[in-house]
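Missing here: one protein chain of the complex. Every other protein chain is in place.
Should a chain be cited, it is by its letter among A and B, assigned in written order, with residues numbered from 1 in that chain.
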Amino acid sequence: MSAKLKDRIATGVIVAFSLLIIAILLGMLGYILVRGLSHISWDFLTSVPETIRAGGGIGPQLFNSLYLLVLTLIITIPLGIGAGIYMAEYAKGGRLTAAVRLVVEVLSSFPSIVVGLFGLLLIVNTFNFGFSVLSGALVLTIFNMPLMVRVTEQAFRNVPKEQKEAGLAMGLSHWKIITSILFPVALPAIITGTILAAGRIFGEAAALLFTAGMTTPRLDFTDWNPMSLNSPINPMRPAETLSVHIWKVNSEGIAPDAAEIAAGASAVLVLMVLIFNLLARWVGRLLYRKFTSIK
Amino acid sequence: MKAKQETPLLFRKHRAEEWIGRIYTTFCVTLLIVVIFSIVYFVASKGVSTFAVNGISLSEFLFGTEWLPDNNQFGALPFIFGSFITSLLAAVIASPLSVCAALFMTEIMPSWGKKVLQPVVELLAGIPSVVYGFIGLSVLVPFLRDIFPGQGIGVAAGSLVLSIMILPTITSIATDALGSLPRNLKEASYGLGATRWQTIAGVVLPTVMPSVLTGVVLGMARAFGEALAVQMVIGNAPHIPRSLFESASTLTSVITLNMSNTVMGSAQNNALWSMALILLFMTFVFVFVVRLLERRAKI
Partner (left out) sequence: MTDILRTENLKIYYGQNEAVKGVDLSFPENSVTALIGPSGCGKSTFLRALNRMNDEIPGSRMTGSIWINGRNINAPDTDVTVLRQSIGMVWQRPNPFYKSIYANIAFGPKYHGIKNKKQLDQIVEDSLRKAALWDEVKDRLHQSALSLSGGQQQRLCIARALSVQPKILLLDEPASALDPVSTAKIEELILQLKEQLCIVIVTHNMQQAARISGHTAYFYMGKLIEYDKTDVIFTNPSDPMTQEYISGRFG
């Protein structure tokens, strides 16, 4: 019965490895949350970091991450959706389309550090945007566009083709069909994909080291003039994000509680990613139900 | 036709709409193409200047083992070696785990696998790389330090962290491949009285192998380009390590650490750009290999 025995051993190995993966994730989440959550307080989330003393917070970094995310999405969404629509609706299956598809694939495989270096060279130096929120947002756009293109293309391809046919037979222009008939149906999938992409943007650090910078000016949260250097919403100021902060604290942090700060910040980061994940699922399901109205 | 003469306005309207749509979407796609060509052009023009402007020979850069910027020696082999060895080891560690996870989700326990393992894998994919680096630094490195010689940092720590990071990539591709297998393929094997493992090893795995390899290459590509998580745990010593537990460097880690400490246009700075060019070049190689494998997977 050696075949049976082998079968059992193999099954055992497969199950054991699968359990190991689950254990690794649980262990990592557990470690981060146990070590980090105890450090999270309102004060930690809102106060300014300290360089040599203990008790610093992550307030500006958290704000920077969110601000950068919003700015990136504002730039990425129209561009990514437009390119995705092109791929799904306008591209004829020729050589040009194959080339564009290759471009999207290559662009999504570029290491983020290389995209960051490109941003340093072109956006930060040549365009003279400096280390700024805007430079960071533009680089994250490059990083995020291929994902949005894929999400949008897939969402449009999944719309039943009868919808498009009905629009064509009614004598609608192709663009009108896209915007008024296909887009609402594709929207839930696009929103779900966008939220997941947002989670990725939120955690990205390598591309931002040399574009959004590793420092933050002292922010004055009463100053909402976008031109003022200390204004939180000035897009031309440098902005160290939460992820970059974790990296910096780990590699060159000298505050006595650097490890706790890193743990706390990691916990915040992981929680945000978890929230993005859950939100994506929930919103996707909700919108799907709303649009199909199956109650 | 009568309707046409009556509604010239409508006639113009739908033409105008069509143009708006075409111009807008074509603009977006063109932007993508412009971006990719600019990336290649700018990084390449900078990366080439090491050889063209600073007069360092290509063979010295690629095969030289001495990285002594103050001495004007720019051998990048330790970093190239570091990148290849960490991503290869990461793939070696992650592949069996990923294939097992994929088999678990499709062959052994589909319902439980979809409900538990799938979300776990998706979450692993979503965790930011700095968090992997942080955990690597605060859990894995001390652990390795306790049971192996050395400081815990090094190629082993880097590869292990990377292997967890690329696990979701390989798993999801392998799962898709397994899920799309025709049912009758397995049934034929079971019909001959084969056990589940005989079916998996004899029929299922050989069929999906090209797809699994695609996943492995994509995972390696990700590992090769990953910067911060590796940089945090590998030690960053600029030489070829003699053991897995000795401090080492990768292309990405040396760029990360030195880009902001060097002056733009200096020989050392240009050498970093040449390394970025290698990363870029390897991306194209990985995409090319993936394409080859995908073509084989279709047949």
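FYI, a contact is a pair of C-beta atoms (placed from the backbone, for glycine too) under 8 Å apart; a residue touches a chain by one contact, two chains touch by 3 or more.
Predicted model only: the values in this text are computed from it and were never measured.
**Student:** Among A:Ser47, A:Thr97, A:Asn125 or A:Gln163, which residue is in contact with the omitted chain in the full complex?
**Tutor:** Of the candidates A:Ser47, A:Thr97, A:Asn125 or A:Gln163, A:Gln163 is in touch with the missing chain.
**Student:** Among A:Ile181, A:Leu242 or A:Ile261, single out the residue that touches the unshown chain.
**Tutor:** Touching the chain that is not displayed is residue A:Ile181.
**Student:** Where the complex has a chain not shown, which of A:Gly30, A:Pro78 or A:Gly171 is the residue touching it?
**Tutor:** Answering carefully, the residue with contact to the hidden chain is A:Gly171.
**Student:** Suppose we count only contacts with the excluded chain; which residues of subunit A make the list?
**Tutor:** 92-93, 160, 162-163, 165-173, 176, 180-181, 184-185, 291-295
Note that in this section only the chains that are shown with their structure count from here on.
**Student:** For subunit A versus subunit B, what separation do you get between their C-alpha means, in angstrom?
**Tutor:** Result: the chain centres lie 17 Å from each other.
**Student:** Which residues of subunit A touch subunit B in the complex?
**Tutor:** 3-4, 6-7, 9-11, 13-15, 17-18, 20-22, 24-25, 28-29, 31-32, 78-83, 85-87, 89-90, 100, 102-107, 109-115, 117-118, 120-122, 125, 142, 145-146, 149, 171-176, 178-179, 196, 199-200, 202-206, 209-210, 214, 243-244, 246-247, 250-251, 259, 262-263, 266, 269-270, 273-274, 276-277
**Student:** Sort out for me which residues of subunit B touch subunit A in the complex.
**Tutor:** Spelled out, the residues of subunit B in touch with subunit A are 13-15, 17-18, 20-22, 24-29, 31-33, 35-36, 38-39, 42-43, 46, 96-97, 100-101, 103-104, 108, 113, 116-117, 120-124, 126-131, 133-135, 137-139, 164, 167, 195-198, 200-201, 218, 221, 224-228, 231-232, 252, 255-256, 259-260, 264, 273, 276, 279-280, 283-284, 286-287.
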